[in-house]
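Notes to accompany the following structure.
What you see is the complex with one protein chain gone and the rest in place.
And now, chain A:
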Amino acid sequence: MDYATSLYLTGAEIGLSISGLVLLLVSAWGGARVTRLVTILAAAALFGAAIFTGHLFTELSVPAAGDAFGGLYRADDFSSFAKILIYLAVIACLMITPKYLAANGIYRSEYPILLLFGAVGMSMMVSAVDLITLYIGLELSSLSSYVLASFARDDVRSSEAGLKYFILGALASGILLYGMSLIYGFAGTTDYAAIRLAFIGGIETGALFGIVFVLAGLAFKIAAVPFHMWTPDVYEGAPTPVTAFFASAPKVAAVAILMRIALEPFADHVDSWRQIVVFAALASIVVGALGAIGQDSLKRLLAYSSINNVGFILIGLATATQLGTSAMMTYLVIYVVMTLGSFTALLMLRAEDGRPFETFSDIAGLATRKPAIAWCLLLLMFSLAGIPPLFGFWAKFVVFRAAVEADLIALAAIGIAASVIGAFYYLKFVKVMFFDEAEGSVVKTSPIGQWIVLILAGIIVSPLGYFLNGLLDAWSSDAAASLFYLV
């Protein structure tokens, strides 16, 4: 094992961990005064990690990969793509946070540090080519998420969200670990490539159970139906910037490990896991669309929207083709932008007394009170609904195209039908904002960081986003190609 190469390839994680440790010391000695400084430095560290990963992305020739630490960790185009997306999403979360937490009196320097360590865990997850790396990365990111969910510890709903997330997350980790131990038992190894070799002649029932358990555990982490029950409660209870984080970066990481574990060690046994993924995809789309209809709370509604979107992403996995994988990567990018944009808009909507807007009646007639936010939300909602001139349409289009080419026409048809149902509540957003009577409360001014994220998201989902298309397509197919390199 070559330590120099290994350390170089894991540079992003090592850099982030060291900056996390240093910032921890800074916050321990600096106290409350340095919170803002720690936030800025954490964002800078993440930015540096993103630049370094971008450097790896262009340097590693497609589709060759670099294995580090004797095959525990792989830096390839797939992991670099997912990591850059994760780092940028976490930076956006850091940018929209300070004002909200400060207004609630919970702005402390542990917040950016926990996000930083969470980012380390997530990037370990997407680079994992060994079950142990996967599990440790997953635990690192989950543990910081549990704490972040109950960061507003004096708020009953936030504490409840943290407790619920912790107990259900621990259960899911247990299921995942049990599945891994079965796979290890039957394959005799935890390394992805070696697992694939061990199962080359066929797969035993016990190992099949292992796959099912692993898929179930990961389905919990991405909140796919039937393991979605925690999502609306946790999303509603956690502080809004934390919810924005939950809906973006950890989902990217969990979807990425799901893709890698399905398409690397079990690539020869697609038929043994495809029906599970197809079921989860369809159920997520339908439950996400129908569950949101009766909701009055905007955060719960966006939680159902994220369940719905996970279903569309899983359609790409069900194809098990390179085209489908590339479509998933494109979808993930656009999904993260839309989600971060809509949660930022939600974060900016506060009454004069600081009370956040939580229900539909709060945002009635928003177009006359805050036209800029209302128009951005209009773009984001139309994009989430997948209405053609906007970029969200392209995300759905590539996924359905991949499904049709893989002969999963029934799946695509049901998906399209459900997305029409889902359009109902996105349009309700727009109807309430633009056509309902305005109510009295005034919207507070928002800090510049939130405006930057919202306007960037608005521009990307607008038809202008299609200018990014060439680049996004090239990157997504590079990333997908590196997953199929060994096939």
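The rule is short, and it goes like this: a residue touches a chain if its C-beta (ideal position, glycine included) is under 8 Å from a C-beta of that chain, and two chains touch if they have at least 3 such contacts; residues count from 1.
Note that contacts and distances are computed from a predicted model.
Think of the chain that is not pictured: of "Electron transfer flavoprotein beta subunit", "3-methylmercaptopropionyl-CoA dehydrogenase", "NADH-quinone oxidoreductase subunit J" or "Acetyl-coenzyme A carboxylase carboxyl transferase subunit alpha", UniProt labels it "NADH-quinone oxidoreductase subunit J". Residue A:Glu110 is the one among A:Glu110, A:Asp233, A:Glu358 or A:Asp436 that touches the chain missing from this view.
Only one residue in the set A:Ser19, A:Ser79 or A:Ser144 touches the chain that does not appear here, and it is A:Ser144. Considering the whole complex, the residue from A:Phe57, A:Tyr73 or A:Trp451 that touches the absent chain is A:Tyr73. Chain A meets the missing chain through residues 1, 6, 10, 17, 20-21, 24, 68-70, 72-73, 108, 110, 113-114, 117, 120-121, 124, 132-133, 136-137, 139-140, 143-144, 146-147, 150-151, 153, 162, 185-189, 194, 197-198.
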